[in-house]
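Questions regarding the structure given below will be posed in turn.
Here the complex is missing a single protein chain, while all its other protein chains stay put.
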Amino acid sequence: MSGLAAIMAGVWALIDEAPTLDQLALGLPWLKWHLRIDPLSGFFFAVVGLLVFAISLFTPGYLREYTRHDRKLSLAALGLFTGLFILGMYLVLLADDAFVFMISWELMSVSSYFLVAYQHLNAANRRAAFLYLLMAHIGGLAILLGFGVLAGFGGSFTFEAMRATELSPVWASIAFALAFFGFGMKAGMVPLHAWLPEAHPVAPSHISALMSGVMLKVALYGLIRFTYDLVGDIQWQWGLVMLVIGSASTLLGVLYALLRDNLKRLLAYSSIENVGIILSGLGLSMIFIGTGHDVLGVLGLIAALYHILSHALFKGLLFLGAGAIAHATHEYDLNNMGGLIKRMPQTAIFFLIGCLAISGLPPLNGFVSEWLTFQAALQAPALESGVLRSIIPVSAAVLALSAVLAATCFVKVYGVAFLGVARSRRVAHAQEVDIGMRLSMGLLALLCVLFGIFPSTVISLIDAVPMMLLGQGPPSVAVHGWLWLTPISPKVASYSAPLVFVAVIVVALVSYVLLHARALKIRRAHPWDCGFGSLNSRMQYTGTAFSMPIQRIFAPVWDLKEDIEETKNPKQPLRTEGIRHQLQALDKSWSRLYEPIGNLVLTTARQVSRIQTGSIHTYLAYSFFTLILLLWVVT
Amino acid sequence: MNTVALEFNLDWLMALIQTLLFVAMAPLLLGWIKRVKCHMQNRAAPPVLQPYRDLIKLFRKQTVIADRASWIFRSTPYIVFGTTVLSAAIVPLVAVDLPTAAIADVIVLVGFFALARFFTALAGMDIGTAFGGMGSSREMMIGALAEPVMLMAVFTLAMSASTTNLSEAVTYTLKSGLVLRSSFIFAALGLMMVAVAEAGRVPVDNPSTHLELTMIHEAMILEYSGRHLALIEWAGFLKLMIYMVLISNIFFPWGIATELTAEALAIGVVAITAKLALLGVVLVIWETVMAKMRLFRVPQFLGFAFLLSLLGMLTHVVLETGG
Amino acid sequence: MWCWKPGAEMELTQLSLYDQAVLLFAAAILFTSFIMLAQARIVPMIHTFAWQGALLAATTALVAYVTEHPHLYISAVMTFLLKALLIPWMLHRLAVRLKIHREMEKLSYPSMTLLAGAALVVFSYYVALPIIHLSALVTRNTIAISIAVVLLGMLLMIVRNKAISQVIGFMSIENGLFYSAVVSTYGMPMVVELGIAFDVLVAAILFGVFFFQMRDSIDSLDVDRLNRLKEADDSSLRAPEKLP
Partner (left out) sequence: MTALWLMLLIPLTGVVLLAFIGHHRHAGWVNIILSSLSLASSLWLAVHVLANGPYLSPSRMMYIDAFNVYLVTLTALVGLTTAIFSRPYMQHEVEARKIGKRRMRLYHSMYQGFMFAMQAALTTNNVGILWVAMEGATLTTVLLVSLYRTPEAVEAAWKYFILCGVGIAQALFGTVLLYFAAARVIPSPDDALLWNVLYGAATQLDPTVLTLAFVFLLVGYGTKVGLVPLHNWLPDAHSEGPTPMSAILSGLLLNVALYALVRVKMLVDGSLHSNLAGHLMMGFGLLSFMVAGFFLHRQRDIKRMFSYSSIEHMGLMTFAFGIGGPLATFGALLHMTVHSLTKSAIFVTVGHAAQIAGTQSIEKIRGLIRTQPTVGWGLLIGTVAIAGFPPFGVFTSEFLVLTATMKSWPWLTVPLLVGLGVAFAGLFRHLHPMVYGEAPEGQVRVSANMIPVMVQLAFVLWLGIAIPEFLSKWFEQATVLISGSSPL
């Protein structure tokens, strides 16, 4: 468990320092490696640290499962690569020149690749790992190229030089496009997301939590660092691109998530959605900055940062929850679960909090960040260009739509997994997981609630980041004290999470108390079964059934493969004995984007390989004609 | 200093009173609607106070809960009721500038509805009957389609008033007097359609049916009984009223009290009553001419609503700000 | 790019006897290459190759005589022994032992081949033209000839499908090189020449070894049979793990 040690070490370093590091910015050149930590990286450090800490609590109990399962899986390798993975992320945050950045970036990719390929006996995992590494590689190359453009003008690969350089708009845009491509691929933005839902689910759950919860954030960190810090002068067109792609990712991500019945896969897709939200926030802020409204830009940036934080928390929580479920039931398929709330009550509570948070419901943290994003979007009238003014609200509406779809999605998850009655034997006999796992989930859940209720406090901490990047903090987020959240001014919008929280509790309690003044006995009875025989678990709505209406409305989004086969009774052909229905909702990006590219490569390879005929005459002819050609060229 | 503190408390007191008033008036509104409806369909009309009676009856009755029900099922009614009351508290009914309005803005309001819906849907699935799941699934679908429309409508308003704070918005329209805004008209229409959908009225849903093929909201709360049912019903009334108040006060704010003097408040009360009564009639007419539509026609319905509010937004951007 | 400058003209009459002789040898060597290109029988081909070697040796000796480079005599002798006697003899012996000495080789498009050869000669002349300004015309033209011989040797290897004729082509390439070395630079430094000679010898021996290996493995000296290793067939090659 060397990895675990590494984790703990990293975390303790953080828990002590993260807050202090937030303020101070120091640079230390070592050999050729420039390392530096400033508020931006400090913030991300804190995010990473929090999650890593929680997960380190989770791991021991969780891994016991693996050892019991398959002796040959070496925990040492797992621990080692986990450690390297985390180390890589820390280094990315610390890097202060492109070289170190790339090294640690790829270290992160490769080690996580090994983690994805950890349970390699399953072909799907291998395929996922391959795809992941491939796309990570391509993304990395794009990033490298982006840095190259900056360095080409800056003359050096240190970030200092890059900050100093003034790029021509065209080159700046090219650099941005490259970086956006690379980092976006890592962050899983549509349509470069294909690796994500493949790779995240197949890793061990705590790794999935790390990848979805943190690694995506590190990618976003790279994007922010590159765009705000290194390139510097931001153009609003970039923001527009980012906004559009962000909205697309949000909507598609959640729609795809809705139709998944494999829990971890679903969560992975919902990560895409949340990344979309974050990108939208960033896009907004870039639009504002690009058009000279820095204050609003700050607002958007803060919204994005806050969502980064929240998503790290609740997505980590949910993946850990999924891990806990798998640990207790060996199930990932929702349609085999059910009734877990009675088997694993505490996990159920934590998971519920996670679901509420990710669905962006008040008064939890997910809501705060979405609220901020909306507020940013609502400042569109400040813009001169009518086009932007009309695009932004639409994207906001898309955001709203996806928020509700997310809610739907997680009603489905929670309802099917935890409520109702068990749909399979193993689920019916699930046991609550051990204390460590519960602790880690509890911690994350608690943080979700806290960050939901005291946003002002958190934001006043985050302030340092825009302070550093844009030279000014948000105008008046917390001027009215910790109680009120007023991003622009109390006149424009205000939200007091604590009061809301308290009020809801109070009203609920009051009504409860009032109603229980006269203790009426509550009678327990069988549920109403319309007078037919008793209900059984197969009569419940399955996840697939639950998402059916949505699937019918947004049908064009997926490549749907639906087949219904009825087994008729031969004697009475009109009577249907049984009926099987199975539905595959495939990601359209495959058929549209990836398979064509793959085939292109294969065909090219086939064509190219024509030149090697195996006949020595041909080979001699090659060198013969090469010679002739060259001689002819040079004279 | 002292007076300030006093005033402060007075504000909060007023807010509390207004909220209670809101909660109290909700069943009345429903009763009124039912009555008018019956008159229109010339049936024998129940008294206006009938909803109160129903609630009381329900509160008295013993509560029966399915043996599989978990704590989610039991706590849902309270949560739903709590959130709805809270959202009622932030909607200016008779007076603006009340402190409660600052607690949360319209986005939070939408958030509350979503929260309530979330829990109702969970409760629907808690028992594990086919009806519950079906209801939840349909409810979530409708909610998913309705919410963006509502936000768009509200955004139109918020962008012209440049605030998302309800009472601010109201005062803004109040100040700007009677201006013919095409955007507002579109937004208002859109909002009405959403209100119909969200409050589960014809043509989207029919609160008075228990035919499994058609019921949506009823299917979720099928398992509820006694006081739980009462709370949920009450919350439903509240929701309807909130929507109507929103429509009436945001788009036709005239008469609402801007300062806390007795006569202003009196006027406010009268005004809102009149407006609600009127709206109720409109709703009834609408429900009488409309027929309940198939579940999968609802998307078209809401799509049209979305189109309306989008138009509202665009007209606002294009026509009214001259960008 | 090239025009007939006065002095660039080349009248055989103006040349020294030596130069004329060199040119004559050059022509002869070129001719032998053509013969080999056209010759379908193995044994006569080997003989032609021997003649080429002999001519080469003669040229070397001549150059040695005229330019008083004593070490060229050595290389002349060496060439004669190696290229005119030893290697042809080895090849002949191999041919007999492998029972291919009576075989006729099927030539594909013989006339085309010869035309191509002619074209190559022109081409190499064209290539050698730029060197005009830094050397005697004779040298330039002999360089052209040697390039031609090299290219013809390659052509031979390309069009023939008997291993042995490929070897002969290979060796004639060596001849061309050596010829150019002799006439243009009066031979290479001794150590280099020794090394080259050694390599050629070893090569020749190895070729012999290979003939037997080939006959054992594919019981034929037909290099067309050597086509197992290749990329370009679609049926048997399939992607192990389809790109996801």
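We just call them A, B and C in the order they show up, numbering each chain from 1.
Quick note on the criterion: contacts are C-beta pairs under 8 Å (C-beta built on N, C-alpha and C of every residue); 3 or more make two chains touch, one makes a residue touch a chain.
Every value quoted in this text rests on a predicted model; they were computed, and no experiment measured them.
Asks: Let's see if you follow the contact definition: name the visible chains touching the chain that is missing.
Replies: The undisplayed chain, in the complete complex, is in contact with A, C.
Asks: Of the residues A:123, A:170 or A:513, I need the one that contacts the missing chain.
Replies: Checking the options A:123, A:170 or A:513, the one contacting the hidden chain is A:123.
Asks: Given the contact definition stated above, which residue among A:110, A:267, A:358 or A:545 touches the chain not shown here?
Replies: For the chain that is not drawn, the touching residue is A:110.
Asks: Touching the absent chain in the whole complex: find that residue among C:96, C:122 or C:206.
Replies: With C:96, C:122 or C:206 as choices, the missing chain is touched by C:206.
Asks: What does the interface between subunit C and the hidden chain look like in terms of residue numbers?
Replies: 127, 130-131, 134-135, 143, 146-147, 150, 154, 157, 163, 166, 170, 173-174, 176-177, 180-181, 184-186, 188-189, 191-192, 195-196, 198-199, 202-203, 206-207, 209-210, 213-214, 216-218, 223, 226-229, 231, 237, 239-241, 243
Asks: Residues of subunit A in contact with the chain that isn't shown?
Replies: 31-32, 72, 74, 99, 102-107, 109-110, 117, 120-121, 123, 126, 129-130, 133-134, 137-138, 141-142, 144-145, 148-149, 151-152, 157, 601-602, 604-606, 608-609, 611-612, 616, 619-620, 622-623, 626-627, 630-631, 634-635
In the analysis below, only the chains that are shown with their structure count from here on.
Asks: Please classify the inter-chain touch graph. Allowed labels: line, ring, star, complete, other.
Replies: line
Asks: What chain is most central when centres are computed from CA atoms?
Replies: A
Asks: Roughly how far is subunit A from subunit B, going centre to centre by Cα mean, in whole Å?
Replies: Using C-alpha averages as centres, the distance is 34 Å.
Asks: Once you find the CA centre of subunit B and the CA centre of subunit C, what distance in Å lies between them?
Replies: It comes to 99 Å between the two C-alpha centres.
Asks: Once bound in the complex, which stretches of subunit A touch subunit C?
Replies: 126-128, 130-131, 198, 594, 598-599, 601-602, 606, 609-617, 620-621, 623-624, 627-628, 631-632, 635
Asks: Note which residues of subunit B are touching subunit A in the complex, please.
Replies: 59, 62-68, 70-72, 75, 78-79, 81-83, 85-86, 89, 102-105, 107-108, 110-112, 114-115, 117-118, 121-122, 124-130, 132-134, 136-138, 140-141, 143-145, 147-148, 151-152, 155, 158-159, 162-165, 168, 222-223, 226-227, 231, 295-296, 299, 306, 310, 313-314, 317-318, 321, 323
Asks: How about subunit A: which of its residues touch subunit B in the complex?
Replies: 338-339, 341-342, 352, 356, 359-362, 367, 371, 374-375, 377-378, 380-381, 383-386, 389-390, 393-394, 396-398, 400-401, 403-405, 407-408, 411-412, 414-416, 419-421, 484, 490-496, 499-500, 503-509, 511-512, 515, 520-529, 535, 537, 539-541, 545-550, 552-553
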